[in-house]
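Just below is one structure, and these are the notes that go with it.
The complex is shown incomplete by one protein chain, all other protein chains being positioned as in the whole.
For reference, chains read A, B and C in written order, and residue numbers begin at 1 within each chain.
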Amino acid sequence: NEEPPIFTYSQPGKIGVNLPAAGVAPTPLPDDLLRQDDLAGFPELTEPEVIRHFTRISQRNYAIDTGFYPLGSCTMKYNPKLHEEAARLPGFAGAHPLQDEALSQGALQLMYELQNYLGEISGFAAVSLQPAAGAQGELTGILVFRACHLDRGDTQRTEVLVPDSAHGTNPATAAMAGLKVVEVKSDARGNVDLDDLKAKLSPRTAGMMLTNPNTLGLFEEHIVEICRLVHDAGGLMYGDGANFNAILGIAKPGELGFDFMHYNLHKTFTTPHGGGGPGSGAVGCTAELAPYLPGPRVRQREDGGYEFFTPEKSIGRMKAFHGNFGMLVRAWTYIRSMGAAGLREVSETAVLNANYVRVMLKDIYPQAIDRICMHEVVLRGQIAGAPKDVRTLDIAKRLIDYGFHPPTIYFPLIVPEALMIEPTETESKQTLDHFIATMRRIAGEAVETPDVLHAAPTKAPVRRLDEVRAARQPILRYDPAAIARLQGE
Amino acid sequence: NEEPPIFTYSQPGKIGVNLPAAGVAPTPLPDDLLRQDDLAGFPELTEPEVIRHFTRISQRNYAIDTGFYPLGSCTMKYNPKLHEEAARLPGFAGAHPLQDEALSQGALQLMYELQNYLGEISGFAAVSLQPAAGAQGELTGILVFRACHLDRGDTQRTEVLVPDSAHGTNPATAAMAGLKVVEVKSDARGNVDLDDLKAKLSPRTAGMMLTNPNTLGLFEEHIVEICRLVHDAGGLMYGDGANFNAILGIAKPGELGFDFMHYNLHKTFTTPHGGGGPGSGAVGCTAELAPYLPGPRVRQREDGGYEFFTPEKSIGRMKAFHGNFGMLVRAWTYIRSMGAAGLREVSETAVLNANYVRVMLKDIYPQAIDRICMHEVVLRGQIAGAPKDVRTLDIAKRLIDYGFHPPTIYFPLIVPEALMIEPTETESKQTLDHFIATMRRIAGEAVETPDVLHAAPTKAPVRRLDEVRAARQPILRYDPAAIARLQGE
Amino acid sequence: MEAGMTHYIPITDADRQAMLQAIGVETIEDLFVDVPASHRFPPLELPPPLSEPELMAELNRLSEANAHNRKYSIFLGAGAYNHFVPAAVDQIIRRGEYYTAYTPYQPEISQGTLQAIFEYQSLICALTGMEIANASHYDGATALAESAIMALNVVRNRRKIVVARSVNPQYRAVLRTYMQGLDVEIVGDENPGATIADALAQVDDHTALLIVQNPDFLGRIHDLRGLGAQVQARGALLAVHFDPIALGLFQTPAEAGADIATGEGQPLGLGLAFGGPYLGIFTTRQKYVHKIAGRIVGVTKDVDGRMAYVLTLRAREQDIRRERATSNICTNQGLMALASAVYMSLMGKRGMRAVAEITYHRAHYAAQRISELTGYRVLADQPFFREFVVQCPRPVAEINAALREQGIIGGYDLSADEPHLGHAMLVAVTEMNTPAEIDRFVAALAAI
Partner (left out) sequence: MEAGMTHYIPITDADRQAMLQAIGVETIEDLFVDVPASHRFPPLELPPPLSEPELMAELNRLSEANAHNRKYSIFLGAGAYNHFVPAAVDQIIRRGEYYTAYTPYQPEISQGTLQAIFEYQSLICALTGMEIANASHYDGATALAESAIMALNVVRNRRKIVVARSVNPQYRAVLRTYMQGLDVEIVGDENPGATIADALAQVDDHTALLIVQNPDFLGRIHDLRGLGAQVQARGALLAVHFDPIALGLFQTPAEAGADIATGEGQPLGLGLAFGGPYLGIFTTRQKYVHKIAGRIVGVTKDVDGRMAYVLTLRAREQDIRRERATSNICTNQGLMALASAVYMSLMGKRGMRAVAEITYHRAHYAAQRISELTGYRVLADQPFFREFVVQCPRPVAEINAALREQGIIGGYDLSADEPHLGHAMLVAVTEMNTPAEIDRFVAALAAI
């Protein structure tokens, strides 16, 4: 079932497309500008070979469409098929981003409506759809914070507060914006430690980045107070929307006191993850911050038509054109499909599913913080009676043998042997029960036959990998000699 | 990796679509006409569950898109992806078959052109696109023969001659048309035995059904004489087009003397086999037989537009509407993509590939008739030195373990232990070499480790099946009790 | 080698030379010596090949030269219905594992197709109430014709088939095509307006089969309870041609006592597709399992005891029985059976009922609105499902030509099939016709 690199099928002369002749009198090519290597190393294949190759390797992937994918923090929910049809409609898939606005009214209407829907769902006054991913949404927000402070003449605000439980993107974002990261501790209930927060707030505070529900899967019990404290210190509150799937119709971040947040359309709003992307990291903010948003945004003209505009004090473009439009079509479709009650049912069910997994497993896999959780639960892979060398990694790999994608492991960093399980609302009780039973069975194996866990997986396309070899002697492009050496070792 | 029947996911209340409300004042339902069982046994599922189920079981299939499929007589060639896009264009996929001709000119033009192309490629004067599959094309032809004879007042012609090497559909078709089957022997070179043919021709001969190249993969060397003999006896010649992929631009059946033939658009003209269908069995014939063809056919009006018409002496409709239109779109696209030279290259390469396999294997797997073959080659699974109980079936099943679909086996019936290999033109020499090496390897195993062959396959989703059990105690619909009994045995 | 001639053919010039050498011939042409020289390599007069961009442009032009359901409101049915097709259906059937596979003759590597067809059979049984279903026929018409063949084989020595006038006229035509060589008398549909009772009256002791359709071609729903018993009492079989969408609400063929039930599966997620590929559904009683044509999938075990699926009872089929087979069917509509299985699974119990209800209520709303128009008369003396007959003030062709200008495809013109009804239009309404669209249709009719 292995499939060799596509380059091994190459033979001189083959081609996989049927292209037209130029059909015009040729113009001489400028010889001195031509490449000299005749595309050396580029493969030559026919369409049947290309299709077979990429079909075969696809079957070596686990995906939402093949099984349960309880990857905490990633919201691996089902991607509705109607959305795929929608995004491929010719007026969406075949429209040029720079064609005249008069020729793009359908696309602009969709973007305008999506801006409004996202604003309403989150309690924000303004939305920009441009950022391409959550991390870019974060960068957008922090740049907006910076621009706002500078615009007020406040040049001292160089610090961004980040809880110790935060996603790695948060501190990386702050650094990318040229700001300094100050870490805030979590308390015993998994909330931000208010004393530590107070200690770290200062006139240098540009703002705080907070995920709520946080990465422990817990709702910040003091969220209103946190926002007030940050505001009182002159800072702004950034909401990491990675966990927004928990609170649709449950709470609006804008009403809780956040000034800015990003939406992961590829999490909460069902656009597919694509094996790593594309996503969309649309952002929403208060009216106060709206003038700094990246452009273009869409507004309605007095005549009812739609047009692009750039906010007056915009930090500038985050990328070319208007955002990952194909993702916007899917998100718009999802919201229009679910409506207000449907979205609330999404979050309610996501939280129900997570709590069900929690109560059915926490006697064996201790919960990091013993509280009702939101859309995900963080457990610890520390099984009573199991040998010490049975680690969370082994449990995760053993799940693969039973046909499950493992949860997120070793995150958040503050929880030892963390197992972060996010079932989402699109899984049935039947699937959850099967997963729970399997987790319990693995706990038994951990005690009785720990070697089975160390050896796992044995039923996947490959077994555990030599990751050190990959990093120490990197082979990062097709190189027959290097691969032959590897295979000869 | 097993996947239970979809019914096992059912739970009351679930639904997989989002339907509109009626939105009109309801009309009382006629109580006495309603079904009484509330659709008992019908499942209830959500979209995620349905998609996951059918995605998972799909991976338990072998297909052209996953590997080499040298199934003789079936022409498992590559199905181009552009064709799938073409057939789904909204004016093809969303047009009603009975909408006015004025609203269907694109579809009619395509059908008209396809009629002409198929006629030209085969040397026939008239084409009907209506038959849904090769077998229905056969029935069409034999009914046309019958109608033609009767129309001439010749009521005695009740026999159809069929070679002993014929596809099973040929005799079954004759019987279905109420005619008697007379079998004609093959000679030592794999041709129709001319003496036997002469002996069996008579005033009762309605016609002869012949596949050319025949099911031994051989071109009938005396085809012109055979046609003459049948015609001289007052009969008509039917060409089974199953093997037409061998002779595009090589020979035209209409010019060789055939009166009628069917085209398997799902073989020669790349429309996919769909796991058993749909196909399309368009038919072509001489001008003499054209008045008997089923309607509607398409003709061009004087104003350049297109219209349906029914031939004056038509045998009648073979099915509702106009044929499997989606297949017609794909076949049209293929012909327009390849052109005349391309089609000839198709057949030349199909024949080249088959002969290459032939010469590389016939020293170990004896060729049924030692001649240059056409697009497929018939070998015998009789390996020198192997135990007697190693049969062709075992060789076929062992191929599965090596990642190949087996060839057709035990057909044609006149060849003991037949292995009928049709590589098609869409396979590379690399793939053929790999297949050849594997066949040779298996021959070695047959001698050295025959049990490996008897036990094969071991790497497929399931191993050999109890087919007797399936037939003796048939479970033909989901029945949990029957399945439980089966599993408990 | 020309660019563009080989994108589907992975044999290079170098390969070709090496292979010819291995074969022991000089040129490709040498492989064709068995073809009579006088007929070898005829020229093919075909248009020059088109590149892929040109081909898609031309296909798009042909496609847009047709009316279709993204552009037009469709009130036309008569055997093909504009029901909703969930996107999930196409997502599944365009998986290469399904549509590029052959008939599942090697069960070990065809479990996907086999399980899907088994589930199709099971769903069809649940939908119809019938005991067994095969893996499909070409379409509703040919399934109906095969019911006659089967009846002739079950009820020996009877050569008369009675078919009700209210059966789709195209289906009756196909029945006659199929029967033409078999020395069979087909009666029952001679007289315009003949009822099912009239047809039943013609069932005698020469009759092998009575065929009725419910809802019938004119959309009317009949109470067929007891019909099977009456037919069987005369030694014949009853075949009921059903509409799978109507079965979300209405009497099943099993409740009618049918021995055979056939249907056109097109409304089960296949789309209009200008008439095909569609899906012939065929069901019967368990006791006729050896008489049914076509493929059937059953459950069994492998040598390790794992549950598995397999084509079974194959001795019935043409490739084994040859001239003693009762049908020559080989290729069927497998992928369409899969599509309908996905559709039925998505719909489920609630969805099947809901589609039928929405269709019913909207059709009746439309009929009511049209009946209020001056000059139009709706024939609604009998219950109907989604189709009904409207007698119009002018020829239907004229009305449809006017509707077309409004972006509406009007109903089926019955003047050729049922001239006794006058300017009669058969109007179809589904869940795709919104109330607003129906109102536009009614307004357009009023304005003509």
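Worth a mention:
Quick note on the criterion: a residue touches a chain if its C-beta (ideal position, glycine included) is under 8 Å from a C-beta of that chain, and two chains touch if they have at least 3 such contacts.
Note that the structure is predicted; figures quoted are calculated from it, not measured.
Residue in contact with the omitted chain (choice from A:Met176, A:Ile414 or A:Val452): A:Met176.
Contact with the undisplayed chain is limited, among A:Ser202, A:Thr286, A:Gln300 or A:Ser337, to A:Ser337. Of the residues in subunit C, those that touch the hidden partner chain are 3, 52-54, 57, 60, 70, 84, 86-87, 91, 94-96, 350, 354, 431-432, 434.
Mapped onto subunit B, the interface with the missing chain covers residues 11-21, 45-49, 51, 55, 80-85.
Definition applied: only the chains that are shown with their structure count from here on.
Shared interface positions of subunit A, defined as residues touching 2 or more other chains, are 11, 18, 46-49, 51, 55, 80-81. In subunit C, the residues touching two or more other chains are 5-6, 8-10, 12, 15, 49-50, 52, 55, 86, 88, 90-91, 96-97.
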